[in-house]
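The structure under discussion appears below in the form of structure tokens.
Only one protein chain is missing; all other protein chains are in place.
Moving on, here comes chain A:
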Amino acid sequence: MKKLHLLKTIVDFIWIMSLFCYPLILVFAVMVLIDKEPFDIPITMMGTHVDINNTWGKLALALCLANFGLLLYAVYFFRKLLKSFSNREIFEGTTCHLLDKIGTLVMVSSFIYLLTDLISNLKHGDISIQFGYGPFLYLLALGLFFKVLSEVFTMAKTMKEENELTI
């Protein structure tokens, strides 16, 4: 279980850092969005360059913030999942539920990322079709992986119950 403790430490670090950073970013973003003066400093959020001097840019920034919030919520559930793993509560209903929730959040986040990417490309006026790997595909695959893992854990839970009730 050393690996689990290491993972838990890393996730705890990410969670604590995000808890400090997210409110600051939120306040800063609200101030920038409300301010009528042009903002010349380039902003890059989650790999997307955001130019907030027009409505599309402001919308992209708001979407990026919402996406960050969603991923933070997924990290919160992931911490809960790791905590239940360290308490040896592995094939339980709550574990399956948490995995499903994380999967859904990551999948929604991937679609928001796609939308943000589309908006930031639209405002530049360059509409193009790009093939290849991108964060959208990785996030979508990760979300689906958690969903599949949830189903596998549900099956394992049923098998565990059957094993316990075999006399």
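Definition applied: a residue touches a chain if its C-beta (ideal position, glycine included) is under 8 Å from a C-beta of that chain, and two chains touch if they have at least 3 such contacts; residues count from 1.
As a working rule, contacts and distances are computed from a predicted model.
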| item | value |
| --- | --- |
| Among "Transcriptional regulator", "NADH-ubiquinone oxidoreductase", "Putative aldouronate transport system permease protein" or "Dipeptide/oligopeptide/nickel ABC transporter ATP-binding protein", UniProt-listed name of the chain not shown | "Transcriptional regulator" |
| Which residue of A:1, A:34 or A:165 touches the chain not shown here | A:165 |
| Footprint left on chain A by the chain that the document does not show | 161-162, 165-167 |
